[in-house]
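Here the complex is missing one protein chain, while the rest keep their positions.
Coming up: chain A.
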Amino acid sequence: MPNMELQLGLALPTPNMIKGFDLNNHRLDHLKQRGCFSNKSKRSFEQAFGNFKQDGKTKTLLLWSGQPNEEEDHKDQKKTTFSTIDDNDDEEVEQVVGWPPIKTWRKKIFNQPNGVGGIENNRVADKENGRSIYVKVKMEGVAITRKVDIRLYLSYQTLSNSLITMFSKDKKCGDDDSTRYILTYQDKEGDWLIAGDIPWQSFMRCVQRLKIIRNRD
């Protein structure tokens, strides 16, 4: 494949079947006449992405305020930094608008168990507001922290069964079947307690995090 170097002012090859219509030539003449053709108008990738301005109004990452000489200001900026730009969304910190490309209603699956409208769940008596309660679960000796939706479980038994199977493949070689584990949780006051002492419903309301530790007794 020939190295097609793009040069300013040269027409690019066009396919035979389509009548070649290269507007580059038209445009260059047109703009040269008007005296506003500027070499600075084409930004390099880094400069373009470094030029991040937040005007507080739009959600877009790149806000082209359009002054060609702004390139100079941002020469030191490193490559793309994707930082939070939309402060309106409390629950989801969206880093770049529309990325990753997931439809809006899919994002709502996890936050609003009652559908897009977020209507209160009054069907099942015990659940107060029906929202998913995700807690982080860390197992001693395992690198990956997982998350579970506590609301999916009916009892300590079902929760621990699920956790056992979830982490079973992460068991270290050193452990044998006789290694016992204890499920602990952090409550709203920040204290770490052994799971199982309080009724399940109360537990669901106050659990913040879970940790599975080896029983060293």
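Here is the rule we use: a contact is a pair of C-beta atoms (placed from the backbone, for glycine too) under 8 Å apart; a residue touches a chain by one contact, two chains touch by 3 or more; residues count from 1.
The rule is short, and it goes like this: contacts and distances are computed from a predicted model.
Note on the omitted subunit: UniProt lists it as "Protein TRANSPORT INHIBITOR RESPONSE 1", one of the names in "NAD(P)H-quinone oxidoreductase subunit H, chloroplastic", "Protein TRANSPORT INHIBITOR RESPONSE 1", "Kv channel-interacting protein 1 isoform X4" or "Ciliary neurotrophic factor". Counting over the whole complex, chain A has residues 1, 4, 6, 11-15, 18-24, 26-27, 30-31, 34, 36-38, 41-45, 48-49, 57-64, 66-68, 79-80, 82, 92-107, 109-110, 113-124, 126, 132, 144-149, 151-154, 158, 162, 165-166, 169 touching the chain that is not drawn.
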